[in-house]
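A protein chain is absent from this complex, but the other protein chains hold their places.
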Amino acid sequence: MRNKRILVSTILTLLVLAIALTGCSGTKNTGSGNTGTTTSANGQGSSSEPVTLRVIAVTHSWTKDLGEIPMFNKLSEEIGVKIIWEQVRSGWDEKKNTILASGDVPDAFIGWGIKDSDISTFSNVFMPLNDLIDSYAPNITRMFKEQPDVKALATANDGNIYGLPSIIPHRPNSFNIHSINRVWLNELGLETPTTFDEYYNVLKAFKEQDPNKNNKQDEIPFDWAPERGLFTAMSMIGAYGNYAEDFSGDWTSAKDGKFVFLPETEDFRKLVSYLHKLYSEGLINQEVFTQDYSQFQAKSKDPEYEIVGSTMGWSLEDRFGSVYAKDYEVLLPLAAEKGIKPVWPAHPARTKYLSNVAQITTKNKNPEITMKWLDGFYTEEMSAQGYYGSLGVCIEKQGDKYVVLPPQDGMGADEWKWTNALVDAGLMYVSPELDKRIIAPESIAQRVAHDALYEPYFPKSEDILPILKFSKDDMNELSIIKTDILKMVDIKWAQWIIEGNIDAEWNSYLNQLESMGLSRMKEIYQKYYDEYLGK
Amino acid sequence: MKRQNSDFVFNILNTLICIIIVISVIYPVYFVIIASISNPMSVANGNVWLYPKGFTLMGYKEIMKDSRIWAGYRNTLIYAVGGMLISMLFTMPAAYALSRKDFKARGFLMLFFTFTMFFNGGLIPTYLTVKKFHLDNTIWVMLIPFSVNVYNIIISRTFFQNNIPSELLEAAILDGCSNIQFFVKVVLPLSKAILAVISLYYIVGYWNEYFKALMYLREDKLHPLQMVLRDILIRNQAYASGQLGSGASAEGSVQQKADLVKYGVIVVSTLPIIIIYPLIQKYFEKGVMIGSLKG
Partner (left out) sequence: MYTHYKKFIKHIKDYYQLYILVLPAVIIIFLFNYIPMYGVQIAFREFDPSKGFIGGEFVGLKYFIKFIKSFQFADLIKNTFFLSLYTIVAGFPVPIILALVINQIKNAKVKKVVQTVSYMPHFISVIVLVGMLSIFLSPSSGIIGHLYTALGLKPVNFMGVPKYFRSIYVLSDIWQHSGWNSIIYIAALSAVDPSLYEAAEVDGANRWQKLIMIDIPSLVPTIIILLILNSGNIMNVGFEKVYLMQNSMNLPVSEVISTYVYKIGIMSNQISYSSAIGLFNTLINFVFLVTVNFISKKTSDISLW
């Protein structure tokens, strides 16, 4: 009867539901929760059965599947481990807290996933590595011995090491290059500017005299990147001879062992006034604060004309593309006035070292062999491949040198390396000596050469704020203070450059910063800086 | 005649509004299409607005050559169709039951359902619960735990309340029809419009689902299209935050590709849905159902 049929079908539905809920699905993967099924008796990684390790790797979105990269497979085979990779290319921030808080962690993390704050918040998840390194990691031990500051970088406040660091090859000391259009200077018969006044005159000429010869006043004399990052006009604060930003993105710095917050200094006030003068005469991109990164990069690479006169950025090629790059050159740091020796920001620890590239979790049943495996990345051969890619595919050994091969598959050099290696997410130790023996591709070599031009202007080490490690509670407190303060600074930086009036508002601005907790912020920073110096 | 005049004016007004709608909507959509095949530098500099400039199919090539796309499409089809069917199966009967004013539990159940639209335990406890049932990292997590959308229940309930006349129920009861029979034999055939809408909402919801897949599916082979596309799309964002002092491209080509791809991604992910809609549209024809009933 119909009634019965309907009843039966409803019951069947509920049955399906129930079955599904008890998780009898056949597609359930076998990899989850499966750690260390075979433990070799003495943890020496005997070649009997490979130990299975579950690893989460947070990589660049260009990076191919790690299981398809020859150097990693070779390493796993040598050590006697089988890696089950879970690779995250996007959305890691959204997942991270859930994975760490739920305890659903793998045996190890590799790449960009974990920061100091994660380690201090989820202290029960990460294993201290000191003993493991001493016993099973000869290459890492060697790195620590030869480069003690990288060991300090990796050591937390409790003396333990939770995350391994890397030293990467072919790095400049400074992130930022101030560039200027040499062709335009020549066109207009101008000298390379060395002071703020000279720069002002050059920019004015760029704007008014149509150096790109298209009968339109479309030139943008000076442009910098949106957001408070690495490539902004803040790098010019050294024109007054005092401070260099520390590339933390927080506009912090140091002077003679004292913590400095740049946005409250007199030099900041003067710099902003100068920038306002430039902006008010149209010498700065009117959309410098509202453009997005795509537009910023597109302006300097417009296919029809060169539009940008001078700018900030990673390198000439990055900013102008291969077609226009040869028309530009590095602009040495400007002095606010003649007679001042300007400072150009540099932070070798940030450019050359990576921290927290690998961690072992407390869920790991085979930490010894995991450490051996991780250590395997730090041999000379693996390190040479770590940045550019596997031997035979991306890099080639010639005698005692390693030569980077040209890219394939129609990719550019950059894309090729990011596809085939972990690059800035990778584990490796490239000592200064090895660095010389890896022959860098042309564009990278050029970048390092440009960096050398800035060397006479780099700050002394007492004027570089090191990377500090805060306790969980201090970090929590700081994060709130910084969010409030930096928001105000962003607003005012933009507002004063566009509208001026900084002098009238300066005092109330300082008071505002104070009421948001600036003193407390300085106190916390100074405390940790003192501890660092004391070591 | 007066009426013809006012109707005429009405017509003109209506047509005018339609034209404005079509143009204002179609232009940006058209822009997305031509941007996906233009030189991205020109696009970002505002030089592309009527026709493509610097024609290139590189964006699409880039997307299509990622082998995960095809697995993504397949998985999304499973999740979308399977999910929609399961959701409809759970949602529509519930909505009907709740539409019955004589159903005593109605008030309580409405509160029961609505409450969850505003209070939830949070991401981590939900994750832990899903784990407890061993649903994580399986296709079932995409089909069962989040299959009931309360918003859809509420809309469907409203529809039932207003379009199923009580006389019908009375007549059916007289004929000895049970509640479930009435639902299946009378209500459903009359509700094609709402069935079409809600299944569209569900299928689109499943089609676009990104976050749940991100949280609960650990293996590449289970990933739906949106996750693959997001990986592709995010290549642009990595550059945007400028944290790429680390590996900032030595050449413009990487940034270019990323920009190009983001428009192509829209086209690739949306095309199937746009094709489906006209098929469901016929259920929205005026008076498609009631008329047949009056007999």
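In order of appearance the chains are A and B, and numbering begins at 1 in each one.
The working rule: a residue touches a chain if its C-beta (ideal position, glycine included) is under 8 Å from a C-beta of that chain, and two chains touch if they have at least 3 such contacts.
Since the structure is predicted, the reported quantities are computational estimates derived from the model, not experimental observations.
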Contacting the left-out chain in the complete assembly, out of B:37, B:84, B:153 or B:227: B:153
Candidates A:52, A:73, A:209 or A:495 - the one touching the absent chain: A:495
Of B:37, B:200 or B:217, the residue in touch with the unshown chain: B:200
Residue of B:69, B:85, B:128 or B:168 touching the missing chain in the full complex: B:128
Candidates A:152, A:453 or A:475 - the one touching the absent chain: A:475
Chain B residues that touch the omitted chain in the full complex: 3, 6-7, 10-11, 14, 17-18, 21-22, 24-26, 28-29, 31-32, 43-47, 49, 89-91, 93-94, 96-98, 100, 103-105, 107, 109-114, 116-122, 124-126, 128-130, 133, 144-148, 150-151, 153-155, 158-159, 161-163, 178-180, 183, 193-194, 196-197, 200, 208, 233, 236-237, 262-263, 265-266, 269-270, 273-274, 277-278, 281, 283-291, 294
Contact set of chain A toward the excluded chain (per top definition): 7, 10, 13-14, 17, 21, 93, 97, 100-103, 117-118, 121-125, 226-228, 286-287, 289-292, 294-295, 472, 475-476, 478-480, 482-484, 487, 490-491, 493-495, 498, 515-517
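Everything below uses one rule, namely that only the chains that are shown with their structure count from here on.
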Where chain A and chain B are represented by their mean Cα positions, the distance between them in whole Å: 37
Parts of chain A lying in touch with chain B, wherever the complex brings them together: 2-3, 6-7, 10, 13, 17, 20-23, 25, 27-29, 31-32, 60-62, 65, 86-87, 89-91, 94-95, 97-98, 101-102, 104, 175-176, 225, 227, 229-231, 247, 292-295, 297-299, 301-304, 313-315, 317-318, 320-322, 351, 412-415, 418, 423-424, 443-444, 447
Chain A-touching residues of chain B, taken from the complex the two chains share: 39-45, 47, 54, 89, 123-124, 127-128, 131, 133-140, 143-144, 178, 180-181, 184, 211, 214-215, 218-220, 222, 227, 230-236, 238-255, 257, 259
